[in-house]
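Here the complex is missing a single protein chain, while all its other protein chains stay put.
First chain written, first letter: the chains are A, B and C, and each begins at residue 1.
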Amino acid sequence: MEQARDFLIDRLGECTYPSPMQGTGFIDDRAHILLHSDLDTIRTYLDAGEEPPRFEAAGPRERLYFNPARVACGIVTCGGLCPGINNVIRSIVLSLHHHYGVDEVYGFPYGFEGLEPRYGHRPVHLTPELVEHIHEMGGTILGSSRGHQEVGRMVDTLARLGMSVLFCIGGDGTQRGALAIDAEAKRRGLKLSVIGIPKTIDNDISFMQTTFGFETAVSEARLATSAAHAEALGARNGVGLVKLMGRESGFIAASTVLVDNQVNFCLIPEARFTLEGLLTALERRLAERNHAVIVVAEGAGQELLPATNECDASGNVKLGDIGVFLRGRICAHFKEIGMELNLKYIDPSYMIRSRQANPHDSAFCLLMGHNAVHAAMSGRTGMIVGYWNHEFTHVPIALAVRERKRIDTGGRVWSSVLAATGQGTEIV
Amino acid sequence: MEQARDFLIDRLGECTYPSPMQGTGFIDDRAHILLHSDLDTIRTYLDAGEEPPRFEAAGPRERLYFNPARVACGIVTCGGLCPGINNVIRSIVLSLHHHYGVDEVYGFPYGFEGLEPRYGHRPVHLTPELVEHIHEMGGTILGSSRGHQEVGRMVDTLARLGMSVLFCIGGDGTQRGALAIDAEAKRRGLKLSVIGIPKTIDNDISFMQTTFGFETAVSEARLATSAAHAEALGARNGVGLVKLMGRESGFIAASTVLVDNQVNFCLIPEARFTLEGLLTALERRLAERNHAVIVVAEGAGQELLPATNECDASGNVKLGDIGVFLRGRICAHFKEIGMELNLKYIDPSYMIRSRQANPHDSAFCLLMGHNAVHAAMSGRTGMIVGYWNHEFTHVPIALAVRERKRIDTGGRVWSSVLAATGQGTEIV
Amino acid sequence: MEQARDFLIDRLGECTYPSPMQGTGFIDDRAHILLHSDLDTIRTYLDAGEEPPRFEAAGPRERLYFNPARVACGIVTCGGLCPGINNVIRSIVLSLHHHYGVDEVYGFPYGFEGLEPRYGHRPVHLTPELVEHIHEMGGTILGSSRGHQEVGRMVDTLARLGMSVLFCIGGDGTQRGALAIDAEAKRRGLKLSVIGIPKTIDNDISFMQTTFGFETAVSEARLATSAAHAEALGARNGVGLVKLMGRESGFIAASTVLVDNQVNFCLIPEARFTLEGLLTALERRLAERNHAVIVVAEGAGQELLPATNECDASGNVKLGDIGVFLRGRICAHFKEIGMELNLKYIDPSYMIRSRQANPHDSAFCLLMGHNAVHAAMSGRTGMIVGYWNHEFTHVPIALAVRERKRIDTGGRVWSSVLAATGQGTEIV
Partner (left out) sequence: MEQARDFLIDRLGECTYPSPMQGTGFIDDRAHILLHSDLDTIRTYLDAGEEPPRFEAAGPRERLYFNPARVACGIVTCGGLCPGINNVIRSIVLSLHHHYGVDEVYGFPYGFEGLEPRYGHRPVHLTPELVEHIHEMGGTILGSSRGHQEVGRMVDTLARLGMSVLFCIGGDGTQRGALAIDAEAKRRGLKLSVIGIPKTIDNDISFMQTTFGFETAVSEARLATSAAHAEALGARNGVGLVKLMGRESGFIAASTVLVDNQVNFCLIPEARFTLEGLLTALERRLAERNHAVIVVAEGAGQELLPATNECDASGNVKLGDIGVFLRGRICAHFKEIGMELNLKYIDPSYMIRSRQANPHDSAFCLLMGHNAVHAAMSGRTGMIVGYWNHEFTHVPIALAVRERKRIDTGGRVWSSVLAATGQGTEIV
């Protein structure tokens, strides 16, 4: 973890160009943010003669690694949609233009495919005019794709086009690809910076207190739980069942429950539940209150389902569909016990992830983009822009992808969810 | 059709109570709105010595059939959810209270079930305080159910509770039920008014230029087509496929296309299309533009599907799922021809119909409720509140349910849709 | 009024070019919409041997006056902002392109100024790409200005640039200017069509049941009344006072009250009120309920204010500020009588008129634009696109500007407002 602080010292000595930014202040290279905010933990490190883990602070540097007059930059967007991608693209382009005078910015279409010549995609010149209004649209103007391309050939393309910087907007798979490109570029002695902007609507990347698009996703998810509640109230023994995103981490489901406290059961991958427990609790709830709302994260309860043994192009194991499974089992159960049930099933995923960024995420994406540009210009590479304790940071990709961020079921978030739903321990 | 004008003359002579409304003016009993606005059609009637068809104008009457000091009213809400139901309930309660001083207003829970004693539902006393904020929520505070109950037993309940008026908020099935109640009450010589407030998210009730909730539904549906567009642009050969409501009439689909002109194909029940035509047009579109958005009304293309031979509790034939069918066929086709395809399927129905009314529908529902109350107090019965040429009207239920309103594929709405999508005749 | 039907017969004989539109059907030149929907009125005309007044139906014609291969069109936007202007511009451009193959479309910047050479504004070539997303923004991409320019010089510009059509998006002043251009062009024997698209956020143009932007304006205005209500409730004897648009017609104020029924007093230009009456009623209301919400249209109560004797650039008399006046008088009065008062004054006008069109207005603007193009291509001129009985129509400008549409205080809209506020006759 100590590398979180020191990984980029190599190039500091080569930062020879003065930054053209004026009047906005620069960040000292020693500025950092501690990982822990608990004194006992920090003391333990210090007592053992170790450095407590910490992140380098992001922000503009006084001296640059690249000559702004000669920089060309590329951007790729990979994986599924997430609110804010266009905002990040726009922010990178505008920051390069306004802060560094860099106008050679290219978007490679359809993710890493755009770097693989055999697809024949042509890079798009991203001008300030072209990106001016793109943040008002969801999706990504560059298009996206899943999966990797051959690293050598991607680096060939970057070298051939004289790229100094590659910004990779994507999830952990994408960031692993970015790291491979970085390694290959270093092996060839290319002066390249590879900067990751972590994109995960599930908010499951380590060392990021929140990721862009997450707040928007939760806002939109609430429309689904609110619909589920109206449907549940609208019929005798009405049940609204909502499946939300969250392959391995239930942050969207948990946060949505905190936003809309009319949810009665929240099922996430991190917290086991049994079908029997859920059905019993649901029976009781309907007997007492005539309606119920259930939120289930897509990765919850996978052990109840037969394994699919399939992967998508990104290499993610294909999950069984817990929403459809639960719908079936709940309906079957109530039929069996002869109790009327009116279940409505809602899967709003595509409507959530394709939304434009809300105001919070708009500002967040702007700063993500600015800090990605600052990091790149100062020669950082193999890193993502992180967010910790309300500050933007630099996090080595190797560290960020080591493990996924998950909800601690013994911690405060989950405890708040339990307090909000009152779902008790009956369903476990 | 002439009855549209004259159906309620019976009770006019019995309107002996002066209205307590003050300062807002009254509508003359002769006021009406012509069905046609084409001079040639009207002349044809006149030349034949016939009355051109017209509707009685809705609005407050100077003399009432019921004594406001002694009136008790009931409300039922039936069928699926639709934005604005709570607004109508609220408007009826507040109009009875403020305009007529009537405070005996009861909501019967879960539709016609609420009138059938064996369910044991208890009527809810609807006070101005209780309904004050209900319009800020979607759904129906009374709950709903599908299907009919035995007419005699429902009238027994109404008689036992001394109800003078029953407001029935529901679709054409509900209005037929309302008409049966009205007939039975007349047979028994009960002084009862049965007033229908037509609720159909599909906007398919005759003699209503628009129904409440429709504008809200279209607004929400646009979120789905907008998502579909972002998803379609976000991947190579991306296709966004959206299924919208519209069992027999494609008004939501058609209007959504006019709102969001990024839709390329609009499929509705009224306009035949062939699978081959659609697939060919889609191939061409993807080859030229790399993405496409398709909107399909749930009742479209039923002849392509095997018949379900099932009915729901309302007696509606259960439709085959055209959305899932098209998703399957499109994917299979492009696999067969070896062309990459990234199809995202969105079915937003429950999220649409459970929304609260938008401002337009809020005002519309307010006026629907007021006019329903005015009609009831003046003794009209067996009628629904209609809307024609920007005026509220009285329409006999028998006339309103005679046939469904559908899109004329030779008319201006559909022509505008074709002009907006440019889908041409290729898909027919 | 008969001219409403017949004004364009002159050029029908010269419509020699077949329309390139396919598969969407054409409108017969005899199709029309009656002004009245009351049989007695129509009979009166017929009995007198007169034609009942009616409008020509809008829509695509089979034969065109202009050769689509040679047409060049201009667009100007004049007067204050209104939601939907960009939608109309976009719709015109896309309809010309997709329906008629016309790509020579130019926007003249800053209203009629753009046609006056001395300002040096350069016309903007409006391509489908340029307008693709403009409807997602409020305002007008062309810019606007108030007031007229010298007609001869404007026609010089149109002639010099070889314009066949001028689309004028603006209020009644603008349409008078359009008519003058049309007259001058006729005098010179130019083949020019001048088509008005009536823009008035006040919804006060005659023979239009609604104008574009109005629904959006009312939706936004509700945010202001809702804020006023929260503020009024939030303090002892809280009063929320909202000034809304409506120089001579109170449609926005009236409709907003129907949307948000928490308004207690609605003051419009058409309905006189006295300061004493208002203050007395307010005192009573606060004594009984501790809070009140007042909506006042900007043109209401002008007789209470000293005349400004000023005009704006459009020639409109500058109104006294009734909102600020009422705020002052109400505060002074309650101070005088020693009663606590917490008044919050809200003037949301600029925030309303600059919003992007809501879904309803998006569809409405699309159809306005299409019908404006169809009218132009078929040689109509000196007309605006109207809307009557849910149909688009052609209305001669001379007729449309003859008098302003106002709320009939003896009619149903105002009666509904009085019923919703319960403001009674006390304030008169």
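Here is the rule we go by: contacts are C-beta pairs under 8 Å (C-beta built on N, C-alpha and C of every residue); 3 or more make two chains touch, one makes a residue touch a chain.
Because the structure is predicted, anything quoted here is derived from the model rather than measured.
When the whole complex is considered, the residue among C:102, C:115, C:223 or C:383 that touches the unshown chain is C:223. When the whole complex is considered, the residue among C:123, C:138 or C:396 that touches the unshown chain is C:138.
Only one residue in the set A:157, A:193, A:362 or A:381 touches the chain that does not appear here, and it is A:362. Only one residue from C:117, C:234, C:315 or C:411 touches the chain missing from this view: C:234. Interface with the hidden chain, as seen from chain A, comprises residues 21-25, 27, 31-34, 37-39, 42-43, 46, 51-52, 54, 59-60, 94-95, 98-99, 209, 215, 218-219, 222, 255, 258-261, 358-360, 362-363, 366-367, 370, 388-392, 410-412, 415-416, 418-420, 422, 424-425. Those residues of chain C that touch the chain absent from the view are 81, 110, 113, 137-141, 143-145, 223-224, 226-231, 233-236, 238, 344-348, 350-351, 354-355. Touching the omitted chain from chain B are residues 133, 136-137.
Just so it is clear, only the chains that are shown with their structure count from here on.
In whole angstrom, the spacing between the mean C-alpha positions of chain B and chain C is 29.
One simple way to say how far apart two chains are is to compare their mean CA positions; for chain A and chain C this gives 45 Å. Per-chain CA centroids place chain A at a distance of 42 Å from chain B. Within chain B, contacts with two or more other chains are made by no residue at all.
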